[in-house]
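A single protein chain has been omitted from the complex, and every remaining protein chain is retained in its original position.
Per-chain residue numbering starts at 1, and chain names A, B and C are given in the order in which the chains are listed.
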Amino acid sequence: MRRSTRNPINMSELERYVEFMEKHDLSELRIEEGRDNRSIVLRRGPAEVSYAAPAAPAPAPSNATETPESVAAENLNGGDLDLIRAQMVGTFYRSPSPDEPPFVEAGDNVKEGETLCIIEAMKLMNLIESDFNAEIVEVLVENAAPVEYGQPLFRVKRLS
Amino acid sequence: MRRSTRNPINMSELERYVEFMEKHDLSELRIEEGRDNRSIVLRRGPAEVSYAAPAAPAPAPSNATETPESVAAENLNGGDLDLIRAQMVGTFYRSPSPDEPPFVEAGDNVKEGETLCIIEAMKLMNLIESDFNAEIVEVLVENAAPVEYGQPLFRVKRLS
Amino acid sequence: MFKKVLVANRGEIAVRIIRACKELGVKTVAVFSEADRDSMPTQLADEAVCIGPPHPSKSYLHIPAVISAAEVTNADAIHPGAGFLAENPQFAEICGECRIAFIGPTPQNIETMGNKIAARRAAQEAGVPLTPSSSKPPRWRRRAQQEPRGTVETEEEALSVAREIGYPVMIKAALGGGGRGMRAAHNDVSLVNLFKTTRAEAEAAFGSAEVYLEKLIENARHIEVQILADHYGNIVHLGERDCSVQRKHQKLIEETPSSLDAKRRSEIGNVAAKAAKAIQYRSAGTIEFLVDAEMNYYFLEMNTRIQVEHTVTEMATGLDLVKWQMRIAAGERLDFDQRDVEIQGHAIECRINAEDPANGFAPSPGAISKYVPPGGPGIRIDTHIYAGYSTPPFYDSLLAKLIAHGSDRNEAIARMRRALNEFVIEGAHTTIPFHRAVMEDATFLAAKAHTGFLETFNAPMTSLP
Partner (left out) sequence: MFKKVLVANRGEIAVRIIRACKELGVKTVAVFSEADRDSMPTQLADEAVCIGPPHPSKSYLHIPAVISAAEVTNADAIHPGAGFLAENPQFAEICGECRIAFIGPTPQNIETMGNKIAARRAAQEAGVPLTPSSSKPPRWRRRAQQEPRGTVETEEEALSVAREIGYPVMIKAALGGGGRGMRAAHNDVSLVNLFKTTRAEAEAAFGSAEVYLEKLIENARHIEVQILADHYGNIVHLGERDCSVQRKHQKLIEETPSSLDAKRRSEIGNVAAKAAKAIQYRSAGTIEFLVDAEMNYYFLEMNTRIQVEHTVTEMATGLDLVKWQMRIAAGERLDFDQRDVEIQGHAIECRINAEDPANGFAPSPGAISKYVPPGGPGIRIDTHIYAGYSTPPFYDSLLAKLIAHGSDRNEAIARMRRALNEFVIEGAHTTIPFHRAVMEDATFLAAKAHTGFLETFNAPMTSLP
């Protein structure tokens, strides 16, 4: 999304981090750069760090099933598909107004800079645009649903 | 010691327990038999169970360096040497009275039933005898020192 | 004050006593069986002595081992905790003979109150209301032309007493206690059947076949008064606890104050203090009553020791009962009187046991893999467990006492509820889901639970989080 990836993550840079972690047997590496407005979190090891679960709280107000790992490192998954995530908390809208068609549907191809959806936050309608050419594989959130920061919105295939 | 090993532990019996533990992948086996006045504790696995240490308490009132694992299973160590342990809490005396020589010294050979030491408990002088013929290799407790239940008193070599 | 106290117990009560000692600057000796070598009290105490193998009869109940441990460590006092040797008059006597202070009442106090018939007689003499029974029969006494012995030795006697005092009746072992050695008979047939059984059980369990009969107060509440008495005749009562939520006579939830009105509260407190004074009681003690639906109260028994549930009284009065036991045993005077005692707010205790409430409260020993206690305002936890602790199968199932205090009963319940929801214990089944369910139960919330409450309590505990 245009809002976040002003300085996109470079895969070879990530490779270097992973090498570093392996060398020093680190289980977690976090980098937070205020200047570039980006953050990277890498974890190694068999599984997630195990945390205590003092209760069985309700899940976050979302109907997404996937847990974001790092917002900016969208193509960490390594596979064919990428996730486009929410860069703000708000209400997700698929179309500019209730009686208009959605900006995008699964199967659509979008160009860099094309609007994907709206996130309403504090009465402001934020147009969310794609940072790259892509095919929309799946829309992950229902229209008018609340989304949290980092929540996956679209599963896409990056096109060159 | 005569007081405890009325029904001495048989090595092949222990072998059976260990086999049983291995078969069922048990990490601990405890047997407590009131009738024979004996208990067996066997633990498997890489190390002791790890416990929290809320503080650094003073050690038990003893100058012994070894931690007993099970009082009655004295020959569990498997090596050449056996330990003779205290079967009661009390004060350990090496001789019948302050101006008499010790019952035994390192290097002495003792016969089954021969007195090894006295443990005073509640003003009673308990004569502690050997259950088997043995050579005294080391006396582990100072004269007149307090001993706790299960504390090693003598390192001995069993003689046939 | 003492220089060094030997704690002749294990588990959370041993930790509780060590804490009191540390706060008073008194050195501590923990004694432990081989099963408790790595336990928390063993680690917290200044010294620790192994006194025997896991079976209590060879360690915690073995008087020579405990006394010897005190002697070799030069302890000048022994605190027996609750259970094990706490109510053994011989033990208290031997401590005295060995010039070791017993932190508790006199051997005579224990002896009198340990024999239920003697206890009833003492209570009766002090003017405490008793349930109609074989030791205080209403008319049979006159007919019998002799001082009633209290005990009932033949079926004929039993039938005669039961008809006089009216069914249902309890057949109780004279030396029983703590909910053991008692049977309820609802008619002649069951009385005849149970009479022999109870006598045989009493013989086996307590070494005496002596039994007595007592009218069974149905739908009674269990209400008890905490007493504190020094060597100089000063005695105070510290409010009353309602311990009616019981399973098979084992308390699960205790609270203070009870729903007695102010007049009854003061009355029952004064009666209890008077009874304790009559036997020249000293130390902390508890007089237990059954209270019927009309709030009539009847003497049940006296516990001559610190009780598990002393914590709720501590929360509501701000007094440290274990420290007071020690001060009294060391010859200090109570430095306050009845007028200074103020019950502030309301406190509830839930006993967190290693038992599976969804499976008939079956014991569930094992290794605690995860332990996240609740905290925040009004919450107290007394426990000896921690992540990694392994509960030995040889002893009782109490893992932790969770106490909630609030400005009133509603706030205390709200706190208990949220604390139970925060509490994470993994590796063993616990009574936490049971307590969560009780804290939502209409009868409990209305403060109407009596000792039969759990017989009809049927919350879906398995479906709770």
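The rule we apply is simple: a residue touches a chain if its C-beta (ideal position, glycine included) is under 8 Å from a C-beta of that chain, and two chains touch if they have at least 3 such contacts.
Just so you know, these numbers come straight off a predicted model, no measurement behind them.
The chain omitted from view is touched by exactly one of C:Gln90, C:Asn187, C:Ser266 or C:Gln344, namely C:Gln344.
Residues of chain C in touch with the missing chain: 15-16, 19, 22-25, 44, 311, 314, 318-320, 344-345, 370-373, 375-383, 386-387, 407, 411, 414-415, 417-418, 421-422.
The missing chain lies against chain A, touching residues 28, 30, 32, 34, 39, 41, 49-55, 57-61, 68, 70-71, 88-91, 121-122, 124, 146-151.
The rule is simple: only the chains that are shown with their structure count from here on.
The chain with its C-alpha centre at the largest distance from the centre of chain C is A.
Each chain gets a centre from the mean of its Cα atoms; for chain A and chain B, those two points are 65 Å apart. If you average the CA atoms of chain A and of chain C, the two centres end up 59 Å from each other.
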